[in-house]
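All protein chains but one are shown at their positions in the complex.
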Amino acid sequence: MSALAVVTAHSTIVLPHIRYLAILPEIVMLGGAVLLLGIASLVRRPLRVTVSTVGTIVIAGTSLGLALWQWADISSHGPYTAIDHAVVVDGFSVLITITVACAMILSALVGDGYLRREGVDGCEFHVLAMVSATGAMFMGEANDLIIVFLGLEIMSIALYVLAAMNHRRAASGEAALKYFVLGGFSSAVFIYGVALTYGATGTTNLTQIADFLSHNVIASNGVLLAGLSLLLVGFLFKVAAVPFHMWTPDVYQGAPSPVTGFMAAVAKAGGFAALLRVFVSSFGTLQSDWRPILYAVAVITLLFGAGVALVQRDVKRVLAYSSINHAGFVLLGVEAATAQGVSASLYYLFTYTFMTIGAFAVVTLLGRRGDGHHDIASYRGLAGRQPLLALAFAVLLLAQAGAPFTTGFLAKFQVVDASVNAGSVPLAVIAMVSAAIAAFFYLRIGLIMYTPVAGKGFLPGIEPLDDDEANAGPSGESETDGTGDAAPAELSAGNGQRPVWSGTEGAVVVRTQLNAELLLDTAPGEVQVLDPSEDIVEADAVDDETAAESAAEDTAKVPVPALAALAIGLCVAVTVVFGVIPAPLIDFAHKATLLFIP
Amino acid sequence: MLHVAFLIPLFPLVGFVVLLTFGRRLGNPLAGWIGTIAVAGAFVATIITFAGLLGRPSNAREFTQSYFSWIPVGGLQVKWAVLVDPLSIFMCLFVTGVSMLIHLYSIGYMHEDRDYSKFFIYLNAFVFSMVLLVLANNLLVTFVGWEGVGVCSYWLVAFWFERDSAASAGKKAFMYNRIGDVGFLLAMFLIFSKVGSLNYLTIFSHTHLLGSATATAAVLLLFLAATGKSAQIPLFNWLPDAMEGPTPVSALIHAATMVTAGVYLLCRMNPILGLSSDGRWVIAIIGCATAFVAATIASSQHDIKKVLAFSTVSQIGYMVLAVGCGAYIAALFLMVCHAFYKGLLFLAAGSVIHGLEDEQELARMGALRKWLPWTFATFLVGWLAIAGIPPLAGFWSKGDVLANVYAKSFPLYVAGVITAFLTAYYMSRLFYLTFTGKARWQEAAGDQPAHHTPHESPWVMRIPLLVLAFCAFFGGVLDLPWTNRGLNNFLGPVFAGTLYHDNLSMTSQWVLLAIDGVIAVAGLAVAWVLWRVTASRPALTPAFLERVWYWDDFYDALIGRPGQAVARFSATVIDAKVIDGAVNGVASLVKSSSTGARRLQTGYVRNYALGIVLGLAAILVFMVSRTWWS
Partner (left out) sequence: MSGILTAAVHPTIPDLITFIVAGLMVLAGAVGVILSRNPVHSALSLVLTLFGIAVLFIAQQAEFLAAVQVIVYAGAIVVLFLFVIMFLGVDKRENIESDPLRGQRPLAVVLMVVVLAAVIALGVNAHWATGVHHLVGRTGTPASNTARLGRSVFTTYLFAFEATAGLLVIAVVGAVVLARRPPESTGEADLEESEALGTGSDADGELGDGSAAALPEAAAAADESAEGMAPAGSEPA
């Protein structure tokens, strides 16, 4: 840096020492992707899905194994930086690597069935996903803003393309393009932030930034604050915090469902990893400047995500808003800016990965061929048709709602606890309120799944609850109570669904009817819309025949491929087992913070 | 040898999982045998652990075995660990032992039931929870077991849920227990907030952190928990209703084991109890009152199981009384003896009910001595034991309690002696009405036809009866007053410093014992005179006693009706006007805001980008304002 040490053109370049173990998981992931691509382009016919899936699982599994090796290495030898301090290997980065590798494996399992169903050959899905995962891993272990940016771009560009994977759905391409344009915009903001930060501190290296800030008290640090703000916007866009979230519902809905699950998990993991590292460790001395911002963002994210999810009728959109709500919760941990907050956020990210990929795996299956059946009404009576699938989905949704004895509860508990300990009590209260609101829409999906389809009376398929699931015993039975065979419309409308969304008191009857309508999946044309509210359009625009057809299709069983079932099973198992026995994971996240070197 | 302690909960857990997975396929009777073997395994593991414990010097008989950390959140560090000490292993011994016998009995008793395997699933789950409750080294895991036994009890009481009475009895048991659980939770929070740990040993070594007022509050809250689980005033009347469950359940859960969990909890927390003299007085008085009230009620019941149920309430009242006096070992002595003879009485009653094809009315029994000889003989032992006839177990254990109470407070002692008389009286009444007199079951009563000739139970049901009869007869040797008091020596270290010593001379002890014996014989004699021939004496079974001192009616008037009125009020006024209004208000708020949000969510990229810029501008303006102010 010193200007006097002028380097002559003839001196030799001393390459920095490269410690390969530091980046081995990424090398394997990226190299594996390129290898798979190479094999695919050498063989004459499109690569079979099985080959890609197996290849991906092997590669991601190896990457996971190497990450565990790194964990063992740093546990005994301590964390270190490598390649001229460009990357850092500590518990934090290894946990993110593990999270991303797990997400990759699960998504490959889910994607396999999806690709077969949609008749897509070739390895592009897997290759793109692996490259994207590599990007997220880079973000986790970056120790330089340039690396953060590269990781962000590698991850995002792959996600843009993945979102457009389904050629046969216009929405897919549209979603990808929206994501791309807005993503490009946010990247521009981010890189401007990097430039200003460099301008203010003279370095892009995170450790050196931290050093600079701790050794220099800058009287007027406007440039730094401007850079920090721009960086923050870039991150908040990636993690879908309000008001930078608006792409989320459209993209989540439009992208192929397995991609959505992957995106939700990996983009959040990568985005939050970099956000945590950059802000909590490098800009830690400027806490008083950025914490209020995150405070405000967390508040609106929590409330907005939970509130708007309530009025969605497309399950993927519900989950999109729910992911926004989750982002708000993780922000709680970031806002706390303490070791406890970091640990809680990491725990949240890790467990959320399983909850969300599992949920989207179920959504993928229920989307049926064409990936288009995501209306909440098509989930009706799922418990009768496929009790195990419904049960798994219910568990994953409950976990996201924060039900006790799931990891979701512990995740929420920890971030709230961290927030309280950091003195942000009102924020914690708002978070709990939003969790209460959010619980409603998770429960609503669950309720709809466990309500039998109209006209079929009491479904025999619901009975399995009484035997093997004896532990679900009395509670399980209550769900089928009351939905007898006579006049199920009135019953279930009166039973579970109060007309919560009624606008004015006068129209309650109509709304009850409409709720029944929604629940019962009858043809919409039959409803007399009595309320002249401007939002209600006459419903007979939809062809009755189409509605009937789709209704018939909705009540058919969906095939559950073995690999997808395995993925869902794994997600449920992790969610429940570590919910009942929380210690190992909490310790893991806790240690990840201890090894964190600022 | 101590390291097999983990097998004690593991065996029933494995049994539970196996039965849950394969129960229906294993079928009848294999599922029952597997359940029994699982509990027998736990019993054997307990014996081995017990032997290991005896091998240690008496002041080193306490060790904690940790398996894994369960909840490491902030200051709350909870581990799955067992605390093996004389108290927990003593409880485990009789819990697993009696459970094993009752499992065996159930193989015969339930053999015609449709949900045979389900019954054993619940039973094994119960034993697991109970053992967990007893062995836990901290309050939270104890609470898990506490809730576990509560849930199993609920399932088992409502086992025949097709019967409305069974279903509502299950709910009643559950509700009453929930009230108690609130006490447990609050006590737990209170202790944690003061001590910062839920670990028993940590709490006990930091009792100085609890002020006397806090200690009293904690004791009363713990006692509230105990009144729920152990059916004491004011939460006692779920237990008689719980007799709707199958008889082995009544024997196992509602006589021998679960209902004593409250007493166990109080004994376990003895260092806290030791801090609050006021709290102990409350416990003693409530225990004494419960013992007396339940005994009066038991004297006038017409259902064989109801009599035994109130008798159980009364006997637990004795235990609670003993705990209140600080005589923990006497309470535990009575607890184990009670487990023997009350388990025996329930099983024998079950044998009677079984033999008469589900007849429970005393008025429809009589003279069964001839037809059910084994049942008769074993019931005889149980009867004499609970009545307090020397030298059976009940005589010594009750005598021990009464001696301690005598030394503590004379009025309580008098009430205890009257209760002892009543006990001998109502048990004799039960016995005479069942086994002597006329064979009333041969007559048709009202619209009910006469019963067939009763049949004796199969051997799987008789063996447990015999074993329990043996224990009920000789149980007293555990702690005979003139010996070196084995139980006292064994349990002593657990209660070091908190145990009440009556310091009675040998003479006064013998006098007290003689009084007990005389009272018991008097009870027998009075009942003999009154009930030998006649089966109905309305004057002696007044409605007041028959209707449980109008206790349920009192609750109905105090809570039920106002509750209904409140419910009606809330349905018509609050719900319709306030809630619906609020819901509609919130709904319209959500609707309008969602409409707003929907307007924003246009689908146009340029609008979305505007959102980003809006956020960016807000953040930057905030930053500018900060730099200007600073």
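Here are a few things to note about the model shown:
As written, the chains take the letters A and B, and residue 1 is the first residue of each chain.
FYI, a residue touches a chain if its C-beta (ideal position, glycine included) is under 8 Å from a C-beta of that chain, and two chains touch if they have at least 3 such contacts.
Every value quoted in this text rests on a predicted model; they were computed, and no experiment measured them.
The residue touching the chain not shown here, chosen from A:Leu115, A:Ala164, A:Val558 or A:Val572, is A:Ala164. Contact with the omitted chain, checked across A:Asp90, A:Asp112 or A:Glu174, is made by A:Glu174. If you put the missing chain back, the residues of subunit B touching it would be 587, 591, 594-595, 597-607, 610, 613-614, 616-617, 620-621, 623-624, 627. Residues of subunit A that touch the chain left out of view are 1, 3, 6-9, 13-16, 18, 23, 30, 33-34, 37, 83-84, 86-87, 119, 121, 124, 127-128, 131-132, 134-135, 138, 144, 146-147, 150-151, 153-154, 157-158, 160-161, 164-165, 167-171, 173-175, 177-178, 181, 196, 198-203, 205, 212, 216, 218-226, 249-251, 253-254, 308, 310-314, 317, 369-374, 499-503, 511, 514-515, 517-518, 524, 527, 529, 531, 533, 535-539, 541-542, 546, 550.
Here is the rule we use: only the chains that are shown with their structure count from here on.
For subunit B in complex with subunit A, the touching residues are 20-21, 24, 68-74, 118, 121, 154-155, 158, 580-581, 583-584, 587-588, 590-591, 593-595, 597-598, 600-601, 603, 605, 607-609, 611-612, 614-616, 619-620, 622-624, 626-627. Subunit A contributes residues 177-178, 181-182, 185-186, 189, 220-222, 225-226, 228-230, 232-233, 236-237, 243-247, 249-250, 289, 292-293, 297, 304, 307-308, 310-311, 340, 410, 413-414, 417, 421, 467-468, 470-471, 473-474, 498, 500-505, 508, 535, 581-584, 586-587, 590 to its touches with subunit B in the complex.
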